[in-house]
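All remarks here apply to the structure that follows.
A protein chain is absent from this complex, but the other protein chains hold their places.
Naming follows writing order (A, B, C, D and E), and every chain is counted from residue 1.
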């Protein structure tokens, strides 16, 4: 089947990638650190903004994402979802300060950073990180925090793809491996000054490729590998608590302002544009999903609105500070339509069980957003523009960035799932699924009537 | 009945108002734009504060207000409430950037702005908006965002008046019309430099008239027009989930700091006063409601405390940066007592069914606050004072502002409800009410046991 | 029994303390106010940070702490917990601006402040408070707000010790008395420039002693005095809604950034260190609790993770801006292990019923944190260091500070509980316990199925 | 003694209770149940998943009465619970051999 | 065979279960119900709306036993569930014709 062939051409690609990365690293290690000439100024307004942005991304994760996902599963699996999202976030935070930050943002080469900052070596309250404005810096600790929250939420997004059937040990082991071998390299390639995609001029304002395509594809791979939930397509598998999902969606939106507008690293005019776009692209996407569903299925649903909201947030992520507000609304709307079609028809046609539509929303919405960024950044369409912009050229670059990410995470995830399967096994038994993961894996129940 | 007579004298009043507005607009359009001499400075601390304030007002709305309201209805209508609040917020955001901002804050005349900024024409990341301090500005995009969140929450407040029985299509159509023909004009009159009430010297720090009286009266009109819920006064119609209501009340309070202290547009000493008042007026009001209820009904209830908290927040809104902390506590306490009496006795005596006491809390609390602002602003009472202050004079101005708002929204809402009734019908059938709006309107259920 | 003997030596100690305090106050009142020479500068970035920090601490309390606790009790007592936490917060806010701020931060003596700032006398929007950096100040109103939120949450923490059985009137009366006679003095001793512990050089960055040990010990005293819940150790007394507890834990974590990083009073590099530590100590503690439980009990539970998270937050509180990130993780991890052992074994062995493990987590975690701060502050271990640091010396000072706090709050709480018992009685009847406090004390039910 | 068990629409509970107290019945027990019958349910849609829900919320009422009262109890319930629309529910009657009031130990007719 | 159905106060469940296992009964089924009877309820107030709530939470216990065991079962339940205060509940007994254990297909007394 398909997986086999993916493996056939993907594994060598990954191996090659790792080799190049290693070489690049070796070369680069010789180069002098290129930071901090003529002490840059730190503005307390920026520092405050970045601190609050970091806090907002945590809010997105716990309780935001945890609740958004948790409300969608059956009551007997509620805690397992809350637990997976939370545990993975904690693990990634610890991993981040031990070696993740260094691998992602250490100088390194085109594919990966280095080990120069393991255990945050050398960073003090006086260390600073550059922003996108010459001469303006922020305390490095807050940059560490901000990026840490991204590393903490991204692997957590994946677990929605195979919720209600994965072993807890498998979920957290996979997350740490994936963070290490997939997320850190991709983050480096896209965001580090000497990363490969960054070098191409690929645009990703706040993580469309790094976070959403990356996790969406991994979720798809996982959903296929683990197989469908017992009873899928036969029993009623309805969300057990949609109000929780709405709380989650609301907190995701609220927190996403930190995610998107925080990605500007400063509190200036562009930041406020990113803020505005994160309002209006989201609102437009929520409405479009709702109205399309109303037309197609006869009723507008709350889950539809919430799904559109998330699709819009995903799509505007790479374009947040680059598009104008009108372009942002169009981008959000387009993503909502495509994701709607994907989640309601294409997925059923293909027949895999991506429990919470992680690929359908984060993967597909991320791809729409990443490619669309190449369009809406156009000054002719109200975007802020970039140097030497041509629409065709930029779109091509964006597609290349998407392709690299899809391949890297697709192949990498496949290998890592196989490894985890060998080490601890991926899936619980059918009996355990019937009893529910809360009791089986965690010895607890979410709700007690009295 | 009463509605007829309101219509009789109200409709001409509104028509006259619109006429004057149109004239004023025509005259004003000739005047030169009076902004931006000698480039004002933008402080990143202010920008950060206004960004976070905007985010906080979204938090108030989704999930805050949605949960506060949602917990109070029956389980079968939970999603309908969450959905109405959320959809209306999204719609108003889109409307806001298309024409709302221009109508509310475009120069225009005494009653309404103009179309000079439709689609946010001419605004860039470098555009700025003036603050209340000469020479200090904030990026215009963040001003657009901040005011957008006000426009997004206000029509959502109204739906509490006729929750559990309105058609979804009617709710959202009304919201957009009301936003356009009632909210934008009132916002312009009160907050725009050339608005009529602003010209009178009417004080409304953060939206007591524009947001609370405005929506409270509209809710009353809607509650009367739609009629009582089936079973009202006969069946037990108890809140289905008070913990949700507490989460909502907590998030309303948390978000309200953005609403109130953000309204100062800067992060200075007055902002911190507004912050403090939003703590203590609220706390005092919550306690007063609780103790009064304890005395009058024998037990202090959590819903009572939460209701007092909201009443306090409403009452301090117009006075947030104008009153001293002691005046704020008194204002909150007085509002709590009056709202308590209104919600527990007057409403029952009058016999209309304002499902979630929108008029009883936002309308009445807003009126107490708006008029009380004229008193507590007095430097003799610890307030910050305003130029040429006399208590009698200021109170009179405040009453005039309240009267204008009540008439405008009362008559406007009545007309708009009638229009919506003709277009899509206001109310669901009795059968649909019995089955619940979640299934009937949205094809979903909030909770599934398994 | 034990209580008797505590009383025997404790009561004179407290009396002596009060006497000394009174004397110190008399002496000090004569000294000139030592504030505000050469007008310090106020930075809007700092002001914004402190405003948002204050808001975050409210978020920790309502709905954060309320939900964390509420999810752990049985459904029939849900509202009573929400209500106690919320009412106490409101009461303390009002008390704070009336006399609390003055008692805690008025000059006064070594033990307590004075009455110079009752009703916030003399404070205006232009008043400032010093920060830890010479020449940098923040508006005094925001300092009042920030500290107010600490006073509001601390007595609320206590009620977890005797949840599900205390009279509402007793809970709130105790809270106000405890705030007045225990919290304000301890806050003064530890944080005021002329406080006794501050004078010793005791380190408490954000309230390990003042907030956590202080409340944890009070909760223990209360748990013992009120006796066990009816059915304790016999009936199943399981958390009724763990998802609520997770929401609470998430909001506690989110809000705690305001608590910890806000305690630096500025937005500088040290603040970002406190931010980072509040991420990683917490993550490490959550994981350690979870893995230890997994080993010891066979399954990792969500409540375990959440408990570890809170234990980590408690432990890092005194050390937030003083430890390096690696030291912070170790401190969090150690606290998690000790608290785990305490809550799962020691408590059962001792046989008292601290319903929500306030002593086991806040008391024990606070002691670990307070003493550990003396260690991890060491520059050799990556800490920021303090003047004249020797590890032994600092640890000794920390132990002295802990001892003072334990004695003051232990004896003070005992006396105050006795007084409250005489005035209104502490405990509801067994029948009331069986029916549930929501109906008995508040005339409401948390949930209605329809 | 007989036990009358009725399945009714949930919003009819108060009327049925009042009808029963009106004829001197002062004790009953209510259970939330789901009913499957001729009354058709509704469709729920959650993203791509559509479910036909055919179990509808009903209440089960159980009343133990002396045999001679059965007819008036049936009559009271039936007329209070009737809307005339499909799904109004059923009444079933069966015999009970013994009854005990736990508090007093009274038995049979005295226990009802 | 008989089926013993008891309505009891919720917090008495564990004692009743223990009493029954004490006399060799090892299967039973429990349902959450609401009871209306002489025990008075409480008043709930939500802002201006006051409701007298007269349905109180109870548990229904159903135990199928051989006819000869009925008296000891009644005795066990009654003494374990008794508080002596109003609202302790009722026990009703009725005959069952057949019983089947689904797993094994055993019938009647073997199925209990």
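Points to keep in mind about this one:
Throughout what follows, a residue touches a chain if its C-beta (ideal position, glycine included) is under 8 Å from a C-beta of that chain, and two chains touch if they have at least 3 such contacts.
Note that the structure is a prediction, hence the values are computed from the model and not measured.
Shown as candidates are C:118, C:238 or C:386; the residue that touches the absent chain is C:238.
The residue from D:31, D:72 or D:98 that touches the chain not shown here is D:31.
The set of chain E residues touching the chain not shown comprises 1, 3, 17, 26-31, 64, 94-103, 105, 111-112. Interface residues of chain C with the unshown chain, by the touch rule above, are 72, 236-239, 297, 299, 301, 303-304, 307, 343-345, 347-348, 357. Where chain D meets the omitted chain, the residues involved are 2, 6-8, 31-38, 54-55, 58, 60, 70, 74, 77-78, 81-95.
Simple rule for what comes next: only the chains that are shown with their structure count from here on.
Note on connectivity: the fewest steps through touching chains from chain B to chain E is 1.
In this assembly, E is the chain whose CA centroid lies farthest from the centroid of chain B.
A centroid comparison over C-alpha atoms places D as the chain most distant from chain C. When the C-beta contacts at A-D and at C-E are tallied, the pair with the greater total is A-D. Rounded to whole angstrom units, the spacing between the C-alpha centres of chain D and chain E is 18.
With centres defined as mean CA coordinates, chain E is found 46 Å away from chain C. Among the residues of chain D, those in touch with two or more other chains are 32, 44-46. Residue positions of chain A with contacts to 2 or more other chains are 43-46, 48, 52, 236, 238-239, 241, 247, 297, 299, 301, 303, 449-450.
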